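Of the protein chains in this complex, one is absent; all others appear in place.
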Amino acid sequence: MDREEQVLFAGFGGQGVLSMGQFLTHAAMGEGKNVSWVPSYGAEMRGGTANCLVTIAEEEISSPLTENPMTAVIMNRPSLDKFEPKIQPHGTVVLNSSLVDRLPERDDLNVLQLPVTELAEKMNNPRGANMILLGAYIQKTSVVSLDDVMNNFDVIFKGKNPKVIEKNKEAFLAGVEYARKNWK
Amino acid sequence: MDREEQVLFAGFGGQGVLSMGQFLTHAAMGEGKNVSWVPSYGAEMRGGTANCLVTIAEEEISSPLTENPMTAVIMNRPSLDKFEPKIQPHGTVVLNSSLVDRLPERDDLNVLQLPVTELAEKMNNPRGANMILLGAYIQKTSVVSLDDVMNNFDVIFKGKNPKVIEKNKEAFLAGVEYARKNWK
Amino acid sequence: MKTVAARPESLTGAQYHYCPGCTHGIIHRLVAEVIDELGIREKTIGICPVGCAVLAYDYFNCDMLEAAHGRAPAIATGIKRMLPENVVFTYQGDGDLASIGMAEILHASARGEKITVIFVNNAVYGMTGGQMAPTTLLGQVTTTSPYGRKAEVEGYPVRMAEILAENEGSAYIARTTVNKPANVRRTKKAIKKAFEIQQKGLGFTMVEILSACPTNWGLSPVQALEWIDENMIPYYPLGEFKNKEA
Amino acid sequence: MKTVAARPESLTGAQYHYCPGCTHGIIHRLVAEVIDELGIREKTIGICPVGCAVLAYDYFNCDMLEAAHGRAPAIATGIKRMLPENVVFTYQGDGDLASIGMAEILHASARGEKITVIFVNNAVYGMTGGQMAPTTLLGQVTTTSPYGRKAEVEGYPVRMAEILAENEGSAYIARTTVNKPANVRRTKKAIKKAFEIQQKGLGFTMVEILSACPTNWGLSPVQALEWIDENMIPYYPLGEFKNKEA
Amino acid sequence: MGKILMKGNEALAEGALIAGCQGFFGYPITPSSEIAEYMARKFPQLGGIFLQAESELAAINMVYGAAATGARVMTASSGPGISLKQEGISFIAEAELPCLIVNISRGGPGLGGIQPAQSDYFQATRGGGHGDYRLIVLAPSSVQEMMDYAIEGFDLADRYRIPVMLMAEGTLGQMMEPIYVREPVKPAIEKPWATTGCAGRSPNIINTLHLSPEVLEHRNQHLQRKYDQLQANESRAETFMTDDADLILVAFGLMSRVVKKAVIEARKQGIKVGLIRPITLWPFPDAIIKEAAEKAQMFLSVEISMGQMIEDIRLAVDGAVPVDFYGRIGIIPNPEEIYSEIIRIAEREGF
Amino acid sequence: MGKILMKGNEALAEGALIAGCQGFFGYPITPSSEIAEYMARKFPQLGGIFLQAESELAAINMVYGAAATGARVMTASSGPGISLKQEGISFIAEAELPCLIVNISRGGPGLGGIQPAQSDYFQATRGGGHGDYRLIVLAPSSVQEMMDYAIEGFDLADRYRIPVMLMAEGTLGQMMEPIYVREPVKPAIEKPWATTGCAGRSPNIINTLHLSPEVLEHRNQHLQRKYDQLQANESRAETFMTDDADLILVAFGLMSRVVKKAVIEARKQGIKVGLIRPITLWPFPDAIIKEAAEKAQMFLSVEISMGQMIEDIRLAVDGAVPVDFYGRIGIIPNPEEIYSEIIRIAEREGF
Amino acid sequence: MAKGRVHLEIDRCKACQLCITFCSRNVLGLDEHTINSLGYHPVTAVNPEECNGCAVCAMMCPDLVIEVERE
Partner (left out) sequence: MAKGRVHLEIDRCKACQLCITFCSRNVLGLDEHTINSLGYHPVTAVNPEECNGCAVCAMMCPDLVIEVERE
C-alpha cells in the first residue's frame, strides 16, 4: 500500500482521544500536508471506548480508512486489547502506562510508554493527560514539526479560552520533555 | 373476444346501482353461472356517479374487467354521457327516462327506456327505482331466468327485513310488467 | 333591496361534493366570511386535510395546499415560519386532527405556532365511510365499532379543546357548533377571534366545531342537528377554553 | 446482620452504560424493586425506548422488547391486548414519549390501555448528545437551542402528566423525582401504585419522573440533583394528577 | 360446501380468520377498509382482538408487540398508510416477527387516487424502509386467492419468521366473486422466542439494536441466508401457454387475468403468445423466467405502473431477449387494449 | 481563501447556507445531528429558520409547507428517520416541491447500528414511499463534496422541481478533511407556483390528490417525462482507469475512495483494474457502465450492504459481462481487504 | 308584504331541508315536481310574500343555494 502516516488514537470516552486526533490533524494541515480525521462515533457516547484515525500524507488521500494503522496511541487497557492485533507489522504503540497494566504481546512492535494519568494528576490537570501523550508522541516521531506545532498552538485552539490553551500547552510540553528524557 | 355477458350499471351515488348489480350477480350465481361483480368505488363516495360491472359466463371468467360492456343500464344523464361511447357496437342501453333527458346519439344501439323514478314515486317507493329497472331488463333480456330470480328472491336478500324484501319484489315485478307491456 | 346574504368572495363558488345537510358547507362559508371581513384573502394560505374536506382547495378562493392525513399543522408550521406576515389556517376533521395527527396538533399548540386551526368534529370518519373516530361517543355505532363504542375496548372519546388548552402555547381555544342559527353566529365570532389573535401573534388558535355527518350517523340532516344537541354537547361542552386576550 | 439493600432479582446486574450520576440507574432499580415486591417478574413484559435507556433489555430480568423511537405505547398495547393477564410496562424518555411518540402515548391513555408507563423526564435528549426536548425549560441551552430555549421560537415545554390526566382513560398519573432520598421513596410508591392499578384493570397508568442528565446539562452529578429542585420542579410540579382509586 | 359470493377484502379477512389470526390492528383507508370492518364485526364473537389504531404507525407497532407474543396477527392498509409503516416493517423484519401486512393498493405518489395501481411494487419488493431486508410478497389474482393466500401468508410467516405482505389492486379488494371457503387451520409452529412472561425460562428479548458492527453484520448475514433460502424454495409463478411462445407477457394480480384473456384471444389469431404470472413478487420467480427466456423471442411486462416489475424481469432474463413494457396508472387496462398491444408487437416483430 | 478543516456534516450544512437555504426542519438522529446543530447555531444570525420538529414525520411535512412557499429548505436524518419520511417524500415528489433531503446513513434494518452502511440504496433510488416517483440521489465521497453537492442539490431541485436526496455514509458525516469553502450562491429560479398569498394573481394550489384516473395517469406521465429527461441529462459518474480495465469495480460514496486506493495498488501489480463511481445514484449512470461493459471482462460491485446497487449495474450491463459482488455491513471494508478481493478475482479469472 | 327576497340557485340544492326547518315564516319548501341536475327535488319559495329577509335560511344552507335581499 501507498505510504501515508495513519495514526490511531484510542481510549475511554472522556479521555480526550478525539481532540488529540484533531489537534494532530490541524497541526499537519498547518504544515501543508493532506490530512483526514475519522472518529468512531455514537455507540461510544455513553461510556465504552472512543477512537479516531488520523491520516497524514504528502499526496491526496485516497482512503482515509484503514483497519491496520502504522501507529496506535493507546490511552487504556481495553483499547490495547482491541487494537494490538491490528497494528501493522513493525508498527509503533504509544501507551498510557498508568491505565494499561500490560505490555503488547506482539514482539515486532515498537513500544513507547509513559504514565500520563499520573503525570496529569500530579500537574493538577487531569484533563491534560491526552496532551501529554501527544506531546511525547510528536517529539518522538516528528510526524509534524514541533516548532510548527508550538507556533500554531493558538491557531489550532482558536476560539478556546486562553487559560485552557495555556494549560494544554503546559501539558503538551511536559510530554515533549518526558519523551526527550525517557525515550531515547 | 370471448363471449360473456358484461353489463354495466351506472347512476347517482344514492340510486342503488351497486345493489342492482349485486342482485343480478347473485341471481346468475344461483343458476350455476360464473359471475363477477366489480364496483367503481371511493371517488364516488360523496355524490357524483357510481357504477358497477357484472360479468356472467358459462366458462371461467378470465377478465372481470372491460371498458366496453355489451349492455349498460343507465340511471341518470351524466352516466349516459360518460358511458355511451364505450358500449360495444350494436349493444344495448337500458335508460331511466325520468332522469335521462336525451336519447343516445349512436344509432347502432338497441335502446330501451322506462321512467323508473316516476314509477317508483308513484308506487310510493322512491328507493325501488333500481329494482324496477332491473325487473324490466331481466324480463327483456333473459340474461337470467325470471323464474329462478323469483324463486331465489329471499335467498338473494338473505338477512334483510322481510318488509324490505317485499317492497323490492313489488318494484321488481312492476318492472317486469312494464317491459312485458311496453318493450315488444 | 340590498343583499344581506350571498357567497363570500373567499369562496370560489364551486359546487361542494358534500352530502346533503353536511355542515362542512356552513363552516366553509363562515371561514370565508371571516377572511372577507378581515380583508386578508390575498395573504391567507389554507391547508386542507385528508377527510371529507380534502377538496377544500377547490372551494376556498385563496392559496391552498392539500396535506397528508393529519399533517396539516406541520405544513402550516413550515409555511408560517417562512412567511410570518401571512395568515395561515388548517381545516381538519377529527380523524385527521385527533387520531393520526395528534402529535402534530399537540406540538403546533405547544410551540405556540401562530396559525388558526378549524377543527371539524363530527364524531366519525366521514370520507372513508363511517369508521370510528377518537371523538366517537360511547355507545355510538360505526363500521369499526359495530356493537357501539365501549370504554373498556375502544377507550374514551378525546376532548381536544380541553387537552390543547393545557398547552402554554395555545392563545385561543374554543368549542362551538353550527346546529342552529345562534350557534352559527357564535361559531363565526370564534373563528374571527381566532384569526385576529393569530394576526396579533399571541400564539396557537383553534376553534373546534361540532359538525353533522347525517350520512354516517344514519340520520336525516335535521335529525343530525338535533343529535348534536342531545348527544355531542353533553360530552363536548361548548365555550372558550383559552383566550390570551381575555 | 441482615441485608437491607441489594440488587433486586428483577435486574440482571449487567453493568449500566449510563454516565456517572445519571439517575436512569436509580429508576431502573426502583422499577425492579416494585416488580420484585409484587411478585410479578415472571409475568411482566417491559418495553424499552430509543434513548439512553435503549439497552434496558440487558438490565431488566424479565421478558423485554426494544421499541422504535416513540412507539413503545403502541407495542405495549399490542402485547397487553393479546396477553391481558400479563403486566406490561414501557420505559420512555422525554424525546421518546413527549416528542416523536406524542400520538402513541396520548392514545394509549385515551384508550385506557392497562399498561404502566415509566416516563423519565430529563429535559434533554441524552442519547443523541444533548439536543432540545419538548420538556427543555425556557432559557435552557442545548445543542439545538444554543442560545437558550425561547418561547417565541421553540415554544413552551409540555407538561405531559397534566395533559394525560385530561384523558378519561387515565387511571393513575403522577409526577415525582429521584433527586433526594425522600423523593426516591415517593417515586417508588408511585411506581408501585401504578403497577397495582394496572393489575386492577382500572386503566392507563404513568409515573413521570424528573431525572438528572449531568452530562448534557453540563453539571456535576450532585449539582444536577440540585438543578432539579431549582429549575425543574417549579415548572413541573410534583404530585398525583389522577388516581381513579383515590 | 358450495360457493359463496364474497368481496375480495372480506374473503381476505375471512381467510385470515381461517388461518387462526387472533389480532388485527389497523387504520382505515380506502380501498382496504372493509378488511378492518369485517374483523370488527367478527372478532368479538371469536375472542380475537380488533383494534383501530390511532394511525398506521401505531398499527404496525401494535403488530410488532402482538406478533412478539407469538399470536398470528395482521394489519391492512394502502398507499400512504403503507409508507407510514415502513419504519415499523423494517423493525419487524429485523426482529423476525411473523405477521401479515396487507396492501390493497391505490395509485400514487402523494395522495394520488384510490383507483387500482401496482406502483407500490418497488416498495414491497425492495423494502421501502431502511436497511437490507425483504418481505415475502404474495399477489393474488382472484377473490378465491385473496382468501387462499391470506392463509398461506400466515403459514409462510411463521415458518420463516418473516413478515409477509399480501398486495392486491384496489379493484380486487372491492370486487365480488363466488369462492369456496376453506377449512379452519390450526397453526402448529412453536414460538419459543415469544415474549409472554418468563415463567419457567430465562427472559426472552425482542431487539433490533446491534451497536457492534460485527454483530450487526452477523445479523444481516443471518437474514440474508434466510432470504437466499426463500429465493431457492419459495418463489412461485403460474405459466400459461409459454411452451412455444414467441412473446411472453408477464403480469401479476388482477392484471394478469386481463392479460390472460388477451392471450387467449391472440392465440385464436395464431399468435404464439404466453403469460407468466408471478405469484410471489418476492422472491421473484427468476428461474422460471430465465428458463422461458431460452425459447421466447421477447417479453412484455404489463403493469399498472410506470414500469417497476420490468426490472426484475430484465434481471432474470439477463440480456438474453428484449423486454418491452406496457403500463397504465389508475386504470386497469382492459383485455381489448392488451390484445391490440400484442397485435402491434407481433406485426412489428413478425411473430 | 485557504482550506479549512471541517466535519462532513458541517460542510454539508455550510454548503446549504452557501446555496441560500433559508429553512431547516429536522429531528435529531445519530450520525446526522451535527447538521441540525450547525443550523441551530448559524441561522439566527442569518435570519433563516431552524426548527426542531417533534418527529421526522412532522419535519418532512414542515419541509413540504416551507418548500411550497418557494424558499430553499431542507431536512436531514438517518435510517429509521428516513423511513418515517417516506409518506412525506412521496407527497413532495408528486407536488414537485424542490428541497434537499439528507440521509447520513447507518446500518439497518430496525434500529440496527449507527455504523456506516449503504443499505438504504434501494429506498433512495426506488422510492421507499408509495407510487411511481424518483428522487435525484447524490452520493458525495469527500468532505469537500458534502459541501459541493449540497449546493448543487439545491440547484437541481429548483431546476427540475424535484426533491433531491444527498446520501452519505455516517463516517463521511463524522470525519474531518480540509476543504475550500465556496462562494455564496444567489438562487435565480422563479417560482410562480409558490403559495405565498394570492395578492395580484389567482390562487395557487399545491395538491397531490387526483381522483380522476385520467388526471392521475396524466400526472404520472408528466412525472415520468421529467424522470426520462433527468436520466438523459443528469446522470453522473467518475471513472478511474477504466479504459483498458479487465475488471471494473463499482462503488460510491466514501467506499469508492477505499476502492480507489485498492485499484491503485492493484495496478502497481499490473492488474488491469478500474473504478466507476456513480455520483448520481439516481439517475444511475447506465450509459457509462454500458459503454465500459463493451471492453471490460467483468464488474465487481463493492457495497456496504448485502447487495443493492448491483441490480442497477446488472441492468446497465444487460448480460454483457458478469457482475460480482463484495459487501460488508456496518463496517467500511478497508483498502487491504478490497485489494485482496481484486487479487483473488484476478487469479481466478486469469486477468 | 314581503320585506325580503330569496334567490335560489336550485341546481346547487341537495334538499337537506335545513333552510326550511329554520325559516320561522315557512317561506320555503321542496319542489316535488322538479328534479334538479343533482337528482334532488330542490328548494322553492312556497310563501315568498312571508319573507322578512332575516337570512337565517342562507345561514343554515350548507350549499350556497340561497342569496337573500332585504329592504
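A, B, C, D, E, F and G label the chains in the order they appear, each numbered from 1.
The rule is simple: contacts are C-beta pairs under 8 Å (C-beta built on N, C-alpha and C of every residue); 3 or more make two chains touch, one makes a residue touch a chain.
This one's a predicted model, so the numbers in the text were calculated from it and none came from an experiment.
K.L.:
Taking the whole complex into account, name the chains on display that the unshown chain touches.
P.N.:
Over the full assembly, the chain not pictured touches A, D.
K.L.:
For the full complex, which residue in D:G13, D:G201, D:G218 or D:P237 touches the chain that was left out?
P.N.:
That would be D:G13, which touches the missing chain.
K.L.:
In the whole complex, what residues of chain D lie against the chain that is missing from view?
P.N.:
1-7, 11, 13, 15-16, 18-26, 29, 180-181, 184-185, 214, 220-222, 225
K.L.:
Suppose we count only contacts with the excluded chain; which residues of chain A make the list?
P.N.:
Where chain A meets the chain not shown: residues 12, 14-15, 47, 76-77, 98-99, 117.
Operating definition for what follows: only the chains that are shown with their structure count from here on.
K.L.:
Centre to centre, by mean C-alpha position, how many angstrom separate chain A and chain C?
P.N.:
A distance of 62 Å separates the two centres.
K.L.:
Which chain E residues touch at least two other chains?
P.N.:
Residues 30, 51, 54-55, 57, 80, 87, 91, 110-111, 113-115, 208-209, 211-212 of chain E each touch two or more of the other chains.
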